[in-house]
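Apart from one protein chain that is not included, each protein chain of the complex appears where it belongs.
Naming follows writing order (A, B and C), and every chain is counted from residue 1.
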Amino acid sequence: MLELASTELDVPEILTRWYTLELQNNFGAYIPFVGIVREEGGISALSFDVYEPLLRSWFDTWQTRAKEKGAKIRMAHSKGDVRVHASSFIAAVFSPKRRVALEFIDEFVEDFKANAPIWKYDVLGNKRVYAKDRSTPIKGSGILGKSR
Amino acid sequence: MLELASTELDVPEILTRWYTLELQNNFGAYIPFVGIVREEGGISALSFDVYEPLLRSWFDTWQTRAKEKGAKIRMAHSKGDVRVHASSFIAAVFSPKRRVALEFIDEFVEDFKANAPIWKYDVLGNKRVYAKDRSTPIKGSGILGKSR
Amino acid sequence: MIYVEFLGPIPKESVEIEAASLRELSDILSRDEDVKEWLSSSAVAVNDTLVSSLDTKLKSGDRVSLLPPVCGG
Partner (left out) sequence: MIYVEFLGPIPKESVEIEAASLRELSDILSRDEDVKEWLSSSAVAVNDTLVSSLDTKLKSGDRVSLLPPVCGG
């Protein structure tokens, strides 16, 4: 239920495939979140590094939380370059009830932004510049810097 | 941006068409909410009455609120019968920023449930039974009952 | 004459009624066996705008809609 792609995401294909896969599970609400690369700051693309082992354990923790509420999460993310106006990230919650789905998609996407082990770079000309100002230290960061 | 259909909604077609239509508008987040008819209580379908003039003015008010935040709302709803496991309602928010989109989709769907002039019926055999227990009086209801 | 319509599940066809205000209309409808139970839970629109006061005046040709509890989606 966590898909990593080495290209930009095919939004219609993913939204349709996930919907079709879950049709038989009697969910009442399906809420995808589609993240699209905005044209800004003169970039031609964004580029992503993903640390897959920790991303998978982070995702599994969320899937367990969702399951306890009868819900299910699906997620896809790109590795490498994703052009302006293309999609790098899709997450979706399926749930019997709308309230649970609305709350999960919000909490999941916010925690994803804050703690998922993925690094973003602006592609400017042929340079790849770490998006330091938009990045957030993972919860519990900094212990190695505290011993001085 | 408000679409009323006399059949169940074609989820892949709508999610894809809306995504494609907005691609050039440089939105960073696209969050659809897809409502699916759950199989429960022995129903074969739900059925809907829609009062279109007030639904349109209710929707226009929301569109104005969204526009003030640089966002945009699209919505589709069925009239008449919608079978179990089919979709009767899709709403979507497009926004430059994820936070605005996550907040709008939640507030919009909740206000839709509480105040949009649509009536729901369970289809049980060949009977159409008003879903009274799941229905909510529109904000400001009851004035005609207060004169006694 | 005003035109009164009963939306959604209210089991009554549209009617034409003589009434100069919503208060007057309320008096008339509360004597109608098919409708009276819906009055305390229904919203009211005049010419497709929701109204919140019984003192709302009505003029000939106005269209009043009764909207019982809703459940879209």
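Here is the rule we go by: a residue touches a chain if its C-beta (ideal position, glycine included) is under 8 Å from a C-beta of that chain, and two chains touch if they have at least 3 such contacts.
Quantities reported herein were computed from a predicted structural model and do not represent experimental measurements.
Considering the entire complex, the omitted chain makes contact with A. Residue A:Lys113 is the one among A:Arg17, A:Lys69, A:Arg83 or A:Lys113 that touches the chain not shown. By the touch definition given at the top, chain A reaches the unshown chain through residues 35, 48-51, 53-54, 57, 77, 88-89, 109, 112-121, 130-132, 134-148.
Everything that follows uses one rule, which is that only the chains that are shown with their structure count from here on.
Counted as hops between touching chains, the shortest connection from chain A to chain C is 2. Each chain gets a centre from its C-alpha atoms; the one nearest the centre of all protein C-alpha atoms is B.
For chain C, the chain whose average C-alpha position is most distant is A. Between the Cα centres of chain A and chain C there is a gap of 49 Å. Chain B and chain C have CA centres that are 25 Å apart. Averaged Cα coordinates give chain A a centre that lies 26 Å from the centre of chain B. Across the assembly, chain B contributes 35, 109, 113 as residues in contact with two or more other chains. Contact with two or more other chains is made by residues 73 of chain C.
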